[in-house]
Structure formats: C-alpha cells, structure tokens
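Worksheet: one structure, shown below.
All protein chains but one are shown in place.
Every chain is named by a letter (A and B) in the order it is written, and numbering of its residues begins at 1.
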Amino acid sequence: MSLKVDSKQRTALMFHIPAIVLLTLITMVPLIYNLRISFYDFSLTRAGSRDIFVGLENYKMILSDHEFWNSMWVTAKFVIASTFIQLVLGVIIALMLNYYSGSLNRLLTSLVMIPMMVAPLVVGLMYSFILNPQFGLYSFLVDLFHLNLSKTPLSAGGSALFVLILTDVWEWTPFMALMTLAALKAAPIEPYEAALIDGANRSQIFFRITIPLIRPVIAVSIILRGVEACKVFDKAFILTGGGPGNSTEVIDLFTYREAFVKYNFSYAAALCVVLFIIMLIFGILYWNFVIGKQSND
Amino acid sequence: MTKKALAIRRTVLIIFILFILMYLIPYFWLISTSFKTRVEAFSIPPKLIFKATIKNYRMVFIEKNFGKNLLNSMIVAFFVTSISLIVGLPSAYAFSRFRMKGDKILFFYLLGTRFTPVIVLSLPLYFIMADLRLLNSFIGIILAHSAFNIAFVVWMMKGFFDTIPKEIDESARVDGCSWLGSFFRISIPLTAHGIAATSIFCAINSWNEFLMAFILTGYKTATLPVALPGLMTPQGTFWGQIAAVGSVITIPVLIFAFIVQKYMVQGMSAGAIK
Partner (left out) sequence: MRKVLLVIAVFCLFITATLLVAAEQKYAGVTIRVIAEQQNPTLAMQKQIPNFEEITGIKVELEMGPMDNVVGKEMLALESGTGAYDIISIPYQFLGQLIENEYLQPLDPFLNREDLKLEDFDKSDLISGMVSASGEWKGVSYGITSNSCIMIMFYRKDIFENPEEKAAFKAKYGYELKVPVNWIQYRDLAEFFTRKPGDNLMGETLKQSFYGTSIAGKRHDAMTCEWLNYAWSFGGGIFDEKGNLIIDNPKNVEALDYFKGLVKFSPPGVTNNTWDELTTQMQQGIVAMQIQWNDCAPSIEDPETSKVVGKVGYALIPKGEVPVAHFGAWTYFIPVDAPNPEAAWLFLQWVNTYKVQKAIALEGGFPCLTSVYNDPELSEKLPYWKASLDAYEISTTRPRIPEWNIMNNEMMLELSMVISGEQTSAQALANLQKKYNDILKGKLPVAYQ
C-alpha cells in the first residue's frame, strides 16, 4: 500500500517539477537577490558601493523617508477609492446585464468587456490625449456644456489622483461586473422562488437574498482588484509620472524611480522587499479568509 | 409582462446601452484618432466626421519600423504561451489528480506570484539577466513572462481538469496506461477548449505587459508597448501614430477575447473561486 502512495507521490512530483524549476529561477532567485542587495549600499552615484555592506541601514532609511510614507498614503487612497467605485459600478452593471438574456446579453457583455482588454499603457495614453488642455475631447466638452470643471485636472494634486483613479475604474470595472454577473448566474433559484411566494418586494429580495449570495465572489473580487490596483504602474507612468509634485506617486512608481532613475539600487531593492512582505500579508489574509472559507463551505 | 413593465424594461435597456456606449467613448476616440491626419486630430471642435487616412499606420509601422515591434510582440507571446502551457499543464493536472505532500505550499506560492508587483521582480531580474548575458534578448523576457503566467495556467486548467470524472482516468489506468499516457491521451483532448482559452489569456497577458518588457528587452527585441513611448519626442508627440499603435495593440486582444468570452470569468478568477 505504501509503495503505491510513494509512486503516486513521485509521479505527482514529476508533473510538478517543470513548474517548480521555472518558478524558482524566475521568482525565488530574484527575491533572494533583492534581499541580498538590500543589505548593501549599491548606487551608481557612488563607485564601488556595490560591495559596501550596510546591514539594515536601507530599511531604517525607508522608515524615516518622508516620501516613502507619502507614496504609501497615495497608494492607499488610490486602492481604496478605486476598488470601492469599481465595486459599486460593477455590481450595478452586472445587475443590468443579468436583467437581459440571450444574444442581447452576449452583445452587451462583449461591449462591457472591452476596457479590460485594452493594454494599461494604452489606457494611459488614451486619457492623456483626451485630457490635453488645448485639443483634447475633455476640454472641448467642458466648454461645450459650460461645466464648472478645471480644464487641466492633471495640474493639481487632488484632481490628478482622481484622474488616475478614474482611468483605473474605467479599465477594471468590467472585471467586477463580469465576476458579479457570473455569481448572479450561478446563484440558485430556490431562494428567489421562495421569497416571491412569501410576497417579498424587489428591494427586499435584493438586499436579503441577492447580496448574501454573491458576497463571497465580491469579497474575492475586492481582494484581487485591491492587490492588482497596486500594479497601476503603466498608467501612472505615462499619465502623470508621479506628479504634480508627488501627488500620484504610487508605490511601484516610487520604487521604479529609485531604481531606474536615481539608480539607488540597494535602496530600491529594500523597497521591493518591503512591498513583497506587504503583498505576502495580503496573500495570507486572502488564503485564510477566502480559500479557507471555501473549503469549509 | 404588462405593457408598462415592458416599456420600463425597454427604457432601461436604452439607457443602459447609451451608458455603455458613452463609457466606451475614450476607446472609440482612440481608434478614430488613428485614422485622422495631424491637423484633424488637433482640431477644435473635435471632428467626429472626417476623411479617414491610413497615413499614421503606414508611417509608424513601415517607416518607423514598428512592424518589427509587432513581430517581437507576436514572437514573445507565442513562446510565452507555449512554455506556460508545457510547464503549467502537467502541474495543473497533478493538482487535480494527486495529493502531494507540500502541494498546498506550492499552491500558495503560485498565488504569491500573481500578487507580486512586477517591479519587485523586474529589478533583480535585470541584474540576473545582465549577468547571464540574456539582457535585451528574447529568452529573458520570454522566461519572465512565462513564470508569471504559470500560476494562471495552473489555476485555470485545474478547474477544467476537475470537470473530467476521475473514473475515466481509472479505467485508462486499469487498461495499462501510465499517468503520463492518461494525461496526454485523455485529459488533454477532453479539455481542448479550456486549453485554447487558457492559451489566449496567456498570450493577452504577455502582449499587454509593459514594465517587465521595458526593462528586459532592448532595441531589437522591444515589444509594441515598450516601443510606444518612443513616439513622444522633443519634436512633438505623434498622437495619430500613438493611436495607430494603440489600436493595433488592442484589436487582436479584443478579437480573441470575444472568442473566449464564455471562459472570461473563469479566466479572470483563475481558480480564485471554486
């Protein structure tokens, strides 16, 4: 009996090995490399600094770095606002899509899917063009409808962040919508039938039945989107570059700047380690609350 | 349904469609700009009806040699998809069929790769690839993208493999088939649709990616997104051409996405939900 288990284990291992090897090479090794460099003083500004060992100095610098904390704050604002708006908008769109069926549904879903498929960099460029104060579509519409809005939202800190959030919402709301739609479609019909028999009205059905049924999916979507919102690099890079000032300097843009503009490689590596730890915490939370919960269901 | 209910339903539908169309205006604007001349693209009021020209496409893809970048994107996407499948399919199968010691850890690790911000891996990979003399080559970026996609392949395909009843495997084994044989001759053909969908997602992920490609590719191997910022020069930004490249980056993705629409949700959640 134990022989059989062993051979099955071995087979399983063999099936997993290519993945394990590639992953180790491309993810594990770099992560360790980051850790290692972070203990040195490597920066292109100081020759020979690659070999100067400084221990936890970079981490101490991060904790006292005013701009790092600003970046974290900007990222937090961004993630929370973006995810929340996407959630609300996404659920509404999903409900609407669910309302109609058949080929109409397929067509609408196809249209809704479009923003998600556009490369993030292209989304950034697209909005860059539209927001151009001289000849952009946005500027024209503000004039046309005599709106009391700034024609240069990218020039002021608050509105620039809002624009960034907006582009993220535009791109990823379809994601929320489609996930919610799938949950709605997979929802069992019995609770609804029972409720109708009991004479419940529309809003009662919505709040007492629909929402609880799709809640797990929503939770997953929130976490997935929340984490991936930290990956807004492409759009931030091309749309605002972190500015004006540092009002849209999300954390991966900040890290990129330290590494590839200022060439403070060790400091950037330390930032990467910190970022990774934060994401790890998110991952563990996710694992416990979502996957763990599902295996209990 | 009552007449009133029907009317409400219709009105809501119209509003919804209008909303979606307005939502998509930025994208339509991108496509239309790619067909405008510079003068028309910058005109105020913006022109909805104009004389379409393919000059931008010709300028950027032929004269500015973006055709090469297009080819690079295709090469990278192709190899990334192939490698991700070759490496990911067996692993997905193993997750579906076997319980191995430590596979929970592996599963968690795969989750981690999806959660990791690209910059965290780009920085060290830059140095590692440089040391291996793989910088600016295709190999570097293909390996990097593949690693990111494996998690995706595993999760998505595990779901598909799960739909095949274990009894089919059992009967094949009874007939003397090895696990590998069963994998190749039964499970793979039966999940062909799932594999097709997964491949398309892999290709899309690689095709759209910017940061890793930016850091790991060079002049000769740059993919389309990487070459795109090069159109912003001190002589002015060539918006028409940017729009042209942007359109080319998005159109194939849309076509393929439409084909796998059925699997879209599965792709996005990729095993995150049972």
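Everything that follows uses one rule, which is that contacts are C-beta pairs under 8 Å (C-beta built on N, C-alpha and C of every residue); 3 or more make two chains touch, one makes a residue touch a chain.
Predicted model only: the values in this text are computed from it and were never measured.
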{"item": "Visible contact partners (per top-of-document touch definition) of the missing chain", "value": "A, B"}
{"item": "Residue touching the undisplayed chain, where the options are A:101, A:155 or A:288", "value": "A:155"}
{"item": "In subunit A, positions touching the absent partner", "value": "44-47, 67, 132-134, 150-152, 154-157, 241-247, 257, 260-264"}
{"item": "Absent-chain interface as seen on subunit B, which is shown", "value": "38, 42, 44, 126-127, 130-131, 133, 135-136, 218-219, 229-230, 232-237"}
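Simple rule for what comes next: only the chains that are shown with their structure count from here on.
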{"item": "Distance from the mean Cα position of subunit B to that of subunit A, given in whole angstrom", "value": "16"}
{"item": "Interface residues, subunit A side, partner subunit B - complex", "value": "8-9, 11-16, 18-20, 22-23, 25-27, 29-31, 33-34, 37, 96, 99-100, 104, 106, 108-115, 117-122, 125-127, 129-130, 134-135, 137, 140, 144, 170, 175, 178-179, 181-182, 216-217, 220, 224, 227, 230-231, 233-234, 237-238, 251-252, 255-256, 259-260, 265, 268-269, 272, 275-276, 279-280, 282-283, 286-287, 290, 294"}
{"item": "Subunit B to subunit A touching residues, read off their complex", "value": "9, 12-13, 16-17, 20-21, 23-27, 29-30, 33, 41-46, 83, 86-88, 90-91, 93-94, 97-101, 103, 106, 108-113, 115-121, 123-125, 127-128, 143-144, 146-147, 150, 154, 179, 183, 204, 207-208, 210-211, 215, 225, 228-229, 239, 242-243, 246, 249-250, 253-254, 257-258, 261, 264-265, 268-269, 272-274"}
